[in-house]
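Quick one: structure below, then a few questions.
The other protein chains are all here in position, but one chain of the complex has been omitted.
== subunit A ==
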Amino acid sequence: MSVLTSGDHPDTAPGATANGANAAAVDLGPATALSCRECGERFPLGPIFACTSCFGPLEIAYDFPADGPEALRARIAAGPNNIWRYAPLLPVPADVAEHPNLNPGCTPLVRADRLAAELGITGELHIKDDSGNPTHSFKDRVVANAVEAARAFGFTTLSCSSTGNLAGAVGAAAARAGLRSCVFIPHDLEQGKVVMAAVYGGDLVAIEGTYDDVNRFCSELIGDPIGEGWGFVNVNLRPYYAEGSKTLAYEICEQLGWKLPDQLVIPIASGSQLTKIDKGLKELIQLGLVEDRPYRIFGAQAEGCSPVSRAFKDGHDVVRPVKPDTIAKSLAIGNPADGPYVLDIARRTGGAVEDVNDEQIVAAIRLLARTEGIFAETAGGVTVGVTRKLLAAGVLDPSATTVVLNTGDGLKTLDAVAGTTGPSATIRPNLDSFREAGLA
């Protein structure tokens, strides 16, 4: 039944899990094991995230269905109108759609002809608008997968380190699933994100430091007895959580009629989303769901936190951490864990990594809103801004089919644009006053 394995490696040394999880007792659908992305060592499915030999990140190894592309397409088409239609390709049990979960996904792929005209794009331009998820960012996709892993491992508390969007997604998903939540954020986040993270009733802890400080704190907490029974979605559940980003690749291709786009522009925070979209595209090719043809992946960062862009331009294959200073707080990870993999992917696919400054981010948010009626959060301003910059530099092909990601809702980052836009006029409630304002 199983012929195709993703993330497989000939070295199948068993290795013990730190938490003693038993693979036989865990039903996570097609997921069979954890495999180190660096050295290939394998581990039973469990709440672990780093290789005991080399500290490399662990990834899910699968036995995918082997019933051929037509049958798989039909299975997907018959599935629910959310990410669980792709359950045969995710580390989740077959009956996942029956569990209480936020059921994100199937967000619009918007054909952006007016934006294309402004940018000088002659091919198809699409915005994958993930602001339509339940908590208005792509984070619902990854958290939904983490919730299933948390259930499988018997965790009762859901937690994370977050720059805001993830905190809200975890709070909401925990509320829906009936789990306790306790999430950690830097103390200086946008108010909208803080309120949204807190409203679901879980514990929200603001830490005096940057996101990287919060992350370090959580890594230490997880090794402490306090953290026992806690599922940190982006730490000890990270291998399962990260797989949720593959659904962006699946959806984009299905929405294009099971075709690969030629070019994708993807924001980079830790780099996990970009690497998993690439993984998802490769899986679709392996499974025969799309034709095997080249695609190019472009990464987008904010200038004030651009360690991956810097490394790409300098020709390095490792990333030197930076201290973030940008309005794009959702991308403000100065020490991006998947940075080296992003560099590999951009180079392998003939893509690039570029950055834009805060002024360009705001201009791009307004451009997207004005041309397509999509109000993006700052991360969307980063991708649209980088698209514009790469087109001007002749790096992006204007005649190709291009997909640009917007991963969050502009209502979350109102402060970024509040000072640049507002009423055209303030008038008295009569026609003369309206005429005088020159708007009639």
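Just so it is clear, a contact is a pair of C-beta atoms (placed from the backbone, for glycine too) under 8 Å apart; a residue touches a chain by one contact, two chains touch by 3 or more; residues count from 1.
Rule of thumb we're sticking to: contacts and distances are computed from a predicted model.
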| item | value |
| --- | --- |
| Chain left out of the displayed complex - its UniProt protein name, from "Bacterioferritin", "Multiple sugar transport system permease protein", "ATP-binding cassette domain-containing protein" or "MoaD/ThiS family protein" | "MoaD/ThiS family protein" |
| Among A:42, A:139 or A:296, the residue in touch with the chain that has been omitted | A:139 |
| Touch criterion as defined above, residue of A:93, A:304 or A:340 at the omitted chain | A:340 |
| Absent-chain contact - pick from A:98, A:224 or A:314 | A:224 |
| Residues belonging to subunit A that touch the chain removed from view | 18, 38, 48-58, 137, 139, 160-167, 211-216, 218-220, 222-224, 232, 234-235, 238, 242, 269-273, 318, 320-321, 330-331, 333, 335-338, 340, 379, 407-408 |
